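Beneath this line is the structure, given in structure tokens, with notes to follow.
With one protein chain removed, the remaining protein chains of the complex are shown where they sit.
Every chain is named by a letter (A and B) in the order it is written, and numbering of its residues begins at 1.
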Amino acid sequence: MYVAVKGGERAIDNAHAWLAEERRGDPAVSELSLAQIRVQLKLAVNRVMAEGSLFDPDLAALAIKQSRGDLIEAIFLIRAYRTTLPRHGASNPIDTAEMAVDRRVSATFKDLPGGQVLGPTFDYTHRLLDFKLAAEGGVGPVATAPATQGPVPHVTEMLNRDGLIEEAPRDDTPPPDLTRTPLELPASRPLRLQAITRGDEGFILSMAYSTQRGYGRTHAFVGELRIGAVAVEMEIPELGFAVEIGEIEVTECETVNQFKGSKTEPPQFTRGYGLVFGQSERKAIAMSLVDRALRWKELGEDFSGAPAQDEEFVLYHADNIQATGFLEHIKLPHYVDFQAELELVRRLRAETMAMREAVQ
Amino acid sequence: MTDQAYNFAYLDEQTKRMIRRAILKGVAVPGYQVPFASREMPMPYGWGTGGVQVTAACLVPEDRLKVIDQGADDTTNAVSIRKFFQRTAGVEVTEATAEATVIQTRHRIPETALSEGQILVYQVPIPEPLRFLEPRETETRKMHELEEYGLMHVKLYEDIARHGEIATSYAYPVKVEGRYVMDPSPIPKFDNPKLGGNAAIQLFGAGREQRIYAVPPYTQVVSLDFDDHPFVASKAPHDCDLCGASESYLDEVITDDQGSRMYVCSDTDFCATRQEAGHHGRLGVPQFSSKKIAKSLEGFCAAEGVTE
Partner (left out) sequence: MTFHQPVQDTPLLRVTGLTKHYGARIGCADVSFDLYPGEVLGIVGESGSGKSTLLASLAGHLRPEFGRIAYDGRDVLAMSETERRRLSRTDWAYVHQNPRDGLRMGVSAGGNVGERLMAIGGRHYGDIRAKATDWLGRVEIAADRIDDRPSAFSGGMQQRLQIARNLVTAPRLVFMDEPTGGLDVSVQARLLDLLRGLVRDLGLSVIIVTHDLAVVRLLADRLMVMKSGHVVEQGLTDQVLDDPQHAYTQLLVSSVLQV
């Protein structure tokens, strides 16, 4: 409405002040600290880091506080901050075989070198509300075991030694950077993986789920899912060698999929891959399924028309910051366009009425 | 984080150079959509991030910036973007079209004719004019490459077959320099004639879709039509009730719940300037500016509970 929307400067200031007050809520309730969010809402922090593509638990906690727990809004804050940061260089690829694993499970082998480590998981908990938590119940000491020593080899590596799974040779070509170059299709696999790992968890989950229900089925097994800390190393040109600049927690999922083969090629399993910041295992598994579905062309499979096989569809709609912005922009004033439509409808109606009268 | 922590006009210089390269390419190939690595901006996609990035890449400290949304300087989103550049670039701002060096707009071209040296930056939601005929970007780019524009006319044909006229009232497609079919952003088709032969540089930024395109000064821009159903730039058949202008694009304002209406210029600067020069319309009071009227109406409408 003309009058209501115009003269908005004061309205905006007041709205922001009100928002700040709502964010704090009842001052009688103690304020959330960033440390509380970072430690006790860690999975929310992980999601914000993953989809914000910035590994910084403190900033993610701040964004969650500022956004009142609206995680997409928090991701947006992180993205907008991240894009202004200068780029000093690129790290070496992380080596997940060297991961200090907190959790590591394989669905394909009962036991394997490095062992199955259940870790801190919701799996096998009964989803019953724990009313003790409402009473702020403390947690007693829990049992510990010595950490596993040495590298934990990947399940797919073991399959690879026997030629049972497609090769994934090391490739040191610098991957394209989604945040620095416009998305152009067809996209390479590194580019697709980048887009999916920062894509919306709900969207990627639904895409992956649709492949399981037959829309681009790939018969995936979780070959391995591992969560833990890995070192980040960077080559320092002045030094001439790589130094460790920090440690990040990641979740990695490798799926072993439906084999393919022909008269001349012996059958082999194929791979899907997922890697996400933090403990984000739903996302990592979903990512590996979507990755595998998108690989139909290079693996000589048929395009069945499934959404999860459609690179353009997946990549153009996975980003929740793009999606939410565009969706919500329709609440901005559109009265110039609407006025044009109004005039048109009025004129067309008048013409139709005149014709109807002429007929009568 | 203080404002000093950000570079002039928010974006870092490297990003600006990247955007300027895209702009230059766009100017060199009028109407062609240049892909660019759009950045996340501190406002949501769909709210003018493309325009803001183009403006940021164009601004120099000496610029005078005008920001309009729906033709008006004081709509909420225009206020928000103007404040953003005041904060991050510290440039002078103005509401006067003639005084501005850079004008960022959403959905309108100012009524006052632009002059050489001015830059008009459009916010573009969907840069692809063929998008709703063909959803695939890979296919539409090929259609542009091969100049396969038959489908665009099929849409216009269907309009006439169904409605007796081309029923596209905004974002009306144009052909630039006889080559690229272009979406002029959702401006009303009333504004289309101002696209062609314009003295200003017209730049179009689509942030979410990562595209920049341009219409350099004095470029031929033709609205698509048929020989026997020529393009007509239409508007409401009224004069402005405040300034009496008959040639400007009008907003329709519902003034009560009995269906009473008034028509006012959508371009607030144009309307105010006319009123200050002594023009007035049916409801206009010569000595007051449109803003004062609007302010007085504000209380009235709030009291009546009128909402959009």
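Everything that follows uses one rule, which is that contacts are C-beta pairs under 8 Å (C-beta built on N, C-alpha and C of every residue); 3 or more make two chains touch, one makes a residue touch a chain.
Source: prediction; values computed, not measured.
Considering the whole complex, the residue from B:R64, B:R131, B:H153 or B:H279 that touches the absent chain is B:H153.
By the touch criterion stated above, the residues of chain B touching the omitted chain are 142, 145-146, 148-151, 153-154, 157-158, 160-162, 225-229.
Keep this in mind: only the chains that are shown with their structure count from here on.
Note: centroid distance chain A to chain B, computed from Cα atoms, is 35 Å. Within the complex, the chain B residues that touch chain A are 6-7, 10-12, 35-42, 44-47, 49, 69-72, 74-77, 79-80, 83, 106-108, 125, 136-138, 163-165, 167, 169-171, 186-190, 208, 210, 234-236, 249-254, 264, 266, 268, 291, 294-295, 297-298, 300-302, 306-308.
For chain A in complex with chain B, the residues that touch the partner chain are 1-9, 11-12, 76, 79-80, 82-84, 86, 179-186, 312, 316, 321-322, 324-330, 332-337, 339-344, 347-348, 351.
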